[in-house]
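Here's the structure we're looking at; comments come further down.
One chain of protein is taken out of this complex; the other chains stay put.
For reference, chains read A, B and C in written order, and residue numbers begin at 1 within each chain.
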Amino acid sequence: MKNTSDRNVLLIDCPDAKGLVAKISTVLYQRGANIFSNREFVCPETKHFYMRTEFSGTTDHSELLSALHDVRPGGEINVRLAERCRKRLVVLATKEPHCLGDLLIRSTYDDLNASIEAVIANRVTLGPLVEKFKIPFHLVSSDNRDRVEHAMEILNIIKTYNPDYLVLAKYMRILPPEFVQEFRNRIINIHHSFLPAFIGANPYKQAYQRGVKIIGATAHFVTTSLDEGPIIGQDVVHVNHRFTSSMMSKAGKDVEKTVLAKALELVVNDRVFVNGNKTIVFD
Amino acid sequence: MKNTSDRNVLLIDCPDAKGLVAKISTVLYQRGANIFSNREFVCPETKHFYMRTEFSGTTDHSELLSALHDVRPGGEINVRLAERCRKRLVVLATKEPHCLGDLLIRSTYDDLNASIEAVIANRVTLGPLVEKFKIPFHLVSSDNRDRVEHAMEILNIIKTYNPDYLVLAKYMRILPPEFVQEFRNRIINIHHSFLPAFIGANPYKQAYQRGVKIIGATAHFVTTSLDEGPIIGQDVVHVNHRFTSSMMSKAGKDVEKTVLAKALELVVNDRVFVNGNKTIVFD
Amino acid sequence: MKNTSDRNVLLIDCPDAKGLVAKISTVLYQRGANIFSNREFVCPETKHFYMRTEFSGTTDHSELLSALHDVRPGGEINVRLAERCRKRLVVLATKEPHCLGDLLIRSTYDDLNASIEAVIANRVTLGPLVEKFKIPFHLVSSDNRDRVEHAMEILNIIKTYNPDYLVLAKYMRILPPEFVQEFRNRIINIHHSFLPAFIGANPYKQAYQRGVKIIGATAHFVTTSLDEGPIIGQDVVHVNHRFTSSMMSKAGKDVEKTVLAKALELVVNDRVFVNGNKTIVFD
Partner (left out) sequence: MKNTSDRNVLLIDCPDAKGLVAKISTVLYQRGANIFSNREFVCPETKHFYMRTEFSGTTDHSELLSALHDVRPGGEINVRLAERCRKRLVVLATKEPHCLGDLLIRSTYDDLNASIEAVIANRVTLGPLVEKFKIPFHLVSSDNRDRVEHAMEILNIIKTYNPDYLVLAKYMRILPPEFVQEFRNRIINIHHSFLPAFIGANPYKQAYQRGVKIIGATAHFVTTSLDEGPIIGQDVVHVNHRFTSSMMSKAGKDVEKTVLAKALELVVNDRVFVNGNKTIVFD
């Protein structure tokens, strides 16, 4: 397993211990690697160590990985070498086009470092948009369907594309635990509020009724607890008393699509670790 | 009641009806007033009309008010002429100095269009700070005191200063309904989260545990429902995984003091209407 | 000229005089119009009065316009009744797809209140993107062409579409005065810096070399002075030392497309007045 890439990303996490940075960077140095970016974090609560290193230099990657595992002999350590190929995405959507459309346009100018392999929707609305971009569109209607059965039909389609990540681009159905567990920490959702405010349905209506002066959006990994997964990114926009619920929704769309695209970019570039119910983002 | 001020603020609200702008502005025009700023809003839910007008021109204010009332003969209308004298404030605090200190400094360079008549605290901590500014400081210890009795003792002190508004500059006690009702829509609180996220105690700890990427602050009028009053202003700051709960708290302090000062400035310049549980802000 | 629309926008500007609001709103009231939004501004420098009113109620518009002109008998007054039909846009671009793509996607979900009638480019790059959306694409190559001659060829194509506004969505050529004057205050450009910083070419390279911590974008009307036209909207994004010039450019693209879309939305909804070299935005 030789690799001549001049930009590799190494991701390591393990329980913290003295000398980890020294040992890991020495392993790399001894193999002629040149580190040009190195980020670490030790969670003060869990005492878990996280490190992301970008390096160049032709190396024997299987030998490197083996040497890195020996940094903690007999101990728990996760080592992953993310070679910089483009990640494969499958997007799930319902009927709102702003997030999906933004991703499609970004894919035309290679802004994402990822390819959209397919779009799956439970409504037909977005089919014509997707087809403009010569990307497979699958309609799996949720009408009169058992929730789990419907999700599992989608899951079967997804598997044929072998994606690295799933993106919920305003997919308005709750995924059952059986589904979520198949893609642990690999499903990115955009929620149309700054969580934890306005969990659940109709956040803009809730925001309007509460009379807030800020609305926002949250990109997070999906877990089996609705809207409770690790947050990747958030942003907000100011509103005022002239905003109706639907004006808030319109203003929110621009935040949603930007927050989703930024979170996705971080994830596909291997910049995000999940630390329990939080994320570590080496941006 | 003659007034020669060259900058008056007229505040009118009433159930909406056709021709209100025409009738009100005609009343002003006929009396030689020159309008240089005029803002209106009709709430699409309550169909209530709100208008704020700045005008100059020597006028007989009692006659003007009478003519304005006649705009809705026999009907409900609130008309208020806010002559631009400086408002009187009493500040309540506990032990955190950042919001209070900011207000004190602003008062030294007349940034607030209001005067701080007194500071009342349930801890002694802030006394030395307040005394630097030659402002009366009252300590009303809450130790071993009944909540209502303690609040009413404070209320009695407040009344001796005849304030227009009360400012809760990180006052960490809940005010009883009896107190709140005496200053309806006249108590401004700064809450250290972007409401409605993290209602209640320790919002920064809650924020840390949830792993949010944004923290914020909310200035609102105090009602008898804790943290549920009409929001005047909100702002946020971005955080990341390196922020501990106490670093979030520190970052939040800068947002808190700015949000409070801006909200206060809007209120004392008669730019805020309360519309049920929301505000209309003519900024 | 009867109109039964239930949402009309009236735009008036003239030298300031006492009683304008009263007179104008009375003209509307007498004709049964119901005002639900009214915004005014008097420029403190030029003493020019600007007013934007939204009203409903079936009215005889030609009679209304005539009555409004009489508000200043014999004097200068501009009165415009913007009936709420969708505006027609022609977009000029070169080769960057992010702004154009964003506008195209928005047009699919009717976010713009405007239609993109055609796209004209001096490079072929964006042709395939535009054609996905079944919108005419005109290539007018600028290679080996005189600047004015090239611009005038584009102008001739534009005129066949009879647009209300031109949008320069990263069109990287300077338009000659002859061209600009044909569409006075009707050409919207997106400049990739927060003007007046980094006027001219390669603003991201300039920003990188200066070591700024913020980059931004500016939407403005095009005048005959490059990058000096009235600013409609601006926004920024934070950067840091890790950003190369090309990373700044990438981060800037998201700001550019959002700032352009927001400015365009304001313009096509008749919310922007030009006041000399500035704008008045009734948002």
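To be clear about the criterion, a contact is a pair of C-beta atoms (placed from the backbone, for glycine too) under 8 Å apart; a residue touches a chain by one contact, two chains touch by 3 or more.
These figures come from a predicted structure and were not determined experimentally.
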Selected residue (touches chain absent from view) among C:N78, C:T160 or C:N277: C:N277
Touching residues on chain C - with respect to the absent chain: 41, 44, 194-198, 210-214, 216, 230-236, 240-242, 244, 275, 277-281, 283
Residue numbers in chain B that touch the chain omitted from display: 96-98, 101-102, 104-106, 108-109, 111, 129, 132-133, 250, 253-254, 258, 261-262
Touch residues of chain A, complete complex, unshown partner: 18-19, 21-23, 25-26, 28-30, 32, 34-40, 42
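The working rule: only the chains that are shown with their structure count from here on.
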Euclidean distance of C-alpha centroids - chain A vs chain B, Å: 41
Sites on chain C at which at least two other chains make contact: none
